[in-house]
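Pasting a structure below so you can have a look.
Removed: one protein chain of the complex. Kept in place: all other protein chains.
For reference, chains read A and B in written order, and residue numbers begin at 1 within each chain.
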């Protein structure tokens, strides 16, 4: 009989706790935070959780939003992709949060996407990604490929005179898509097939010996060579170490990385990296009062004098402020109202400019190229003259060059085909 | 574990119904299914007794894990094979179902391509790879749910058991198997969506996956699948074949010398177990909405073994208890103590193994006849 009892009490307790929570006070506005605090992604995501808690604390100290306090709801999806979907459902259905800030990897976003759409939630996604997506319920505050990869390649091609390209990445969808886009882009600029080398490695790859030897051989053919790296997270340290040890330094073969920021560098002996490049929309070293204020707040919040800030943190900073503005503009935290109100909202970014939410749910960003310094910071060597608007659908992929996204009424379509004049993939075709 | 009222003249699949533990298990399972269904349907949202669709799906997921745990317990508890790669069979079943669900999306994907799934469109695939054909038909996909893991288990088992690979060597190569498959499925060239896996499913057999009714249906289907899986396993255990397999577990060499073809018994049980794991995976995918290579991860397979050990090995119902308990704990802990839940989970594993050698089922059994527990302990398989 004991099993029965166990199961029964377990079930009813579960049911009870769920319904009680649903009934709980409506007063504060609930903000869901969906970042991994354990597992492989904790390394990147846990600071984003703290960033949000800091922003929420500050907002509450200033009186909250619409006179209501913000209440953070933190859950741990534990770097487990199905768990992301489950936790998103928990946040939306059980905790009834008004907005979610979260996710880092593409797969976790893909896992959460159907849930957010089904339950009509709001998700702010702060990381640079592959594009090829536009959801009514998701706001992409990180860079699309045209806000990071293409300007970086332009810089190498025009300023450094690179003629031979190694596209090295971890084997998942972001590097695959980015490299596809870059390959088309490079070829359209007259780079020959044999001057492009593409290489994929698994997650956490640590034995780079032969790949680096290949790169070295590839780069010794007399043409200026550069590596465009979409290598993810943990694999970077052994990669740069091997580069340094095999005697490749930044003046021979520069590496421009899209996934190496201040936080990653804080865990690396930076000596072999000096002079290599990264392309982001924010660097901690950018000078300006907005940035200084943010850094000071972050150092105070963490209590760590050497705490660093990075690009996804800025994306959350922008996303959070945009959401606050939109809620105030709409006069309610209701998802549909905020979704409409937020388009066109403009807030200051941390690099001295402004970010605007575009109708395709992407934002405008400046693109900065920085050289890595020995203290783990970047020195900006180049930047785009003005901000670049994120492009949800790449112009360099055959499947998506005819698609645009515009969530304003009456179009309200994430993948409108300008050739066939139909909203492809939507439930009701336009014909 | 042989019940005294065992009627050997009945067909093997009906024998478990004479057993008190099976009756009890099925009674509780169907009782719980009915209770959840009633609470979900009869009470309006917001009512204190209402069980939300979120909870129903969550319970459905637990039941999938429970079925997987039963499959693992069948080979570990009754055959003595510690499989550290059952996640592979689970994931293969899941992928077969995922491919069917992907094909059901049709032209509702973001690119509106009538045949190719979205991830193939933007990675420039020109046509559907050959192994994706047929998955637009439900019957084919459902057969593959059984066939894909079954076939893999058959080939792998045939090689391994024929060569008399045993003990820890067998455990480690099952781990190698799932690890190799994980790496393979991570590769985008394989045509299974790489790291992103398969997601954004719309409907199953014409039912909208987003509707609460479909969710409830899937939950009930999983419950029934668990019941059938349990009865099949119990039936095998109670049959003559089951007794030979227990003999293999306890003394493989002696069983062989008596004249049994040990490897055939092992192969049969192993394949059945793999198929059950495949079914669990297939039911799991529509409920969680994604299948990705991380299900092949060796750590996941080890975790499944931990559920079984926690619940109590060689009891089957113990596996169910373990799977439900650990996963419920995970859900609760990741919500209420996100920074420290691994301490709680890790501590649970350590304490239960040290303090409850026979798992939770051991606690339950202690009140029953003492000779049962003596047998349940079984013999350890080591190098």
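Here is the rule we use: a contact is a pair of C-beta atoms (placed from the backbone, for glycine too) under 8 Å apart; a residue touches a chain by one contact, two chains touch by 3 or more.
Keep in mind that, in the parts below, contacts and distances are computed from a predicted model.
K.L.:
For the chain that is missing from this picture, which UniProt protein name fits: "FAD:protein FMN transferase", "Putative GH25 family protein", "Amino acid/amide ABC transporter membrane protein 1, HAAT family" or "5'-Nucleotidase"?
P.N.:
"Amino acid/amide ABC transporter membrane protein 1, HAAT family"
K.L.:
Of the residues A:158, A:207 or A:420, I need the one that contacts the missing chain.
P.N.:
Residue touching the chain left out of view: A:207.
K.L.:
For the chain left out of this view, which of B:10, B:108 or B:187 touches it?
P.N.:
That would be B:187, which touches the missing chain.
K.L.:
With respect to the chain omitted from the figure, which of A:53, A:73, A:299 or A:412 is a touching residue?
P.N.:
Of the candidates A:53, A:73, A:299 or A:412, A:299 is in touch with the missing chain.
K.L.:
List every residue of subunit B that touches the chain not included in the displayed model.
P.N.:
Residues 82, 156, 159-160, 162-166, 168-169, 172-173, 175-177, 179-180, 183-184, 186-187, 298-299, 302-303, 305-306, 309-310, 339-340, 342-343, 345-350, 353-354, 357, 380-383 of subunit B touch the chain that is not shown.
K.L.:
Touching the absent chain: which residues on subunit A qualify?
P.N.:
Those residues of subunit A that touch the unshown chain are 37-38, 40, 42-43, 46-47, 160, 171, 199-202, 204-207, 209-211, 213-214, 217, 220-222, 234, 237-238, 241-242, 244-247, 250-251, 254, 263-264, 266-272, 274-275, 287, 292, 295, 299, 305-306, 371, 373-377, 379, 381.
Here is the rule we use: only the chains that are shown with their structure count from here on.
K.L.:
Any idea how many Å lie between the Cα centroids of subunit A and subunit B?
P.N.:
35
K.L.:
How about subunit B: which of its residues touch subunit A in the complex?
P.N.:
24-25, 27-28, 31-32, 35-36, 39, 46-55, 57-59, 61, 107-113, 119, 121-124, 183, 186-188, 194-197, 199-201, 210, 288-290, 292, 294, 317, 321, 324, 328, 331, 334-335, 338-339, 341-342, 364
K.L.:
Across the complex, what residues on subunit A touch subunit B?
P.N.:
Result: residues 2-4, 6-8, 10-11, 14-16, 18-20, 22-23, 37-38, 74-78, 80-83, 85-87, 89-90, 93-94, 105-107, 110-111, 113-115, 118, 132-133, 171-173, 176-177, 180, 200, 202-203, 397-400, 403, 414-415, 417, 422, 424-427 of subunit A touch subunit B.
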